[in-house]
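Quick one: this structure, given as structure tokens, is what I'll be asking you about.
Only one protein chain is missing; all other protein chains are in place.
Let's look at chain A:
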């Protein structure tokens, strides 16, 4: 089927600005992804899946400029005991990074494995992304698989003593970065991945995660605090039986961010929690698009998304739980809420449930509202100034999402950032 002309030409324009990296063992995957993009075409405003978020600037051939933002504060996970892997404008920086060797985990650059003919990552690179293209197309992810210029493949074989921290620095106001990571967690292995930083003027990131039976992966990322960033990220996860995958994303500022998470529970008794908290002020558009497929018995999934919006900021949530035939005893939970700090901001939500099994418990809820005046007065009547009381209530609103973070130290760091954001607005 031919693409609509506008879509066809937009796709061609974007593709002509890119060159397909030559790559030994990933070559086939890249070519297959390219043909997926050509078939699907890149997203346009007409697409149902992009109804609430304009993809134009994510798709256009050249990235719009984004000023490099100096925050004056230390990057998010500085001071943590971690293994740091640094990318500057989407390019691995060996000098700024730590030595990549650590017991229980192996980390390699995509550029390096490309030189090899045989590598485990070949069986995952682009594979989970391709699976995630049905029933809903995600062309920007296929574009990423085809053209990613850098990234790491991480093999978790044991229980590394510290988290791996992927740090994304932004140095060039015109940078247009495409990063692709693959994470494979062996049976019984367990690791934590931290991500932070503004990354680039425009950032397209894809992460494919395969968690084997009994494995566990915790992912915590912090996007921000830069204001002009445009980012489209995809996370594709496949979970084996009794495995655990938990992801939390903090988004602070950014003119446009779309975070897609596609999770498939393929083994019995698996657990997936996808959570996010975002705070936006003014020219801020944040979109969480989540698709969780239950395809095994007795699995649990939770989606917890909270958004604080002010001065005309926009929040979007599209979240789906699909329970396939036979996925009995599914426990699916989804909540998406926004706190509107004024009348100009808006929250658009499309929660969906699609269930083909009869013995399941699924719930979803979506709300949008202002600060509770009763609570605010109660706090103020005890002497807490209005601004501080509003912050307390705002943090309380975000708490259910932040509570999804398992590590107390990480959670405290995230809360610190939220407090900072709020305090700067007094």
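FYI, a residue touches a chain if its C-beta (ideal position, glycine included) is under 8 Å from a C-beta of that chain, and two chains touch if they have at least 3 such contacts; residues count from 1.
Here is the rule we go by: contacts and distances are computed from a predicted model.
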* Omitted chain, identified by the protein name its UniProt record gives, among "Fe-S cluster assembly ATPase SufC", "ABC transporter", "Methionine import ATP-binding protein MetN" or "Electron transfer flavoprotein alpha subunit" -> "Fe-S cluster assembly ATPase SufC"
* **Contact with the hidden chain (one of A:17, A:361 or A:396)** => A:396
* Options A:18, A:384 or A:411, residue touching the unrepresented chain -> A:384
* Structure fact -> Absent-chain interface residues of chain A come out as 372-375, 377-386, 388-389, 392-393, 395-400
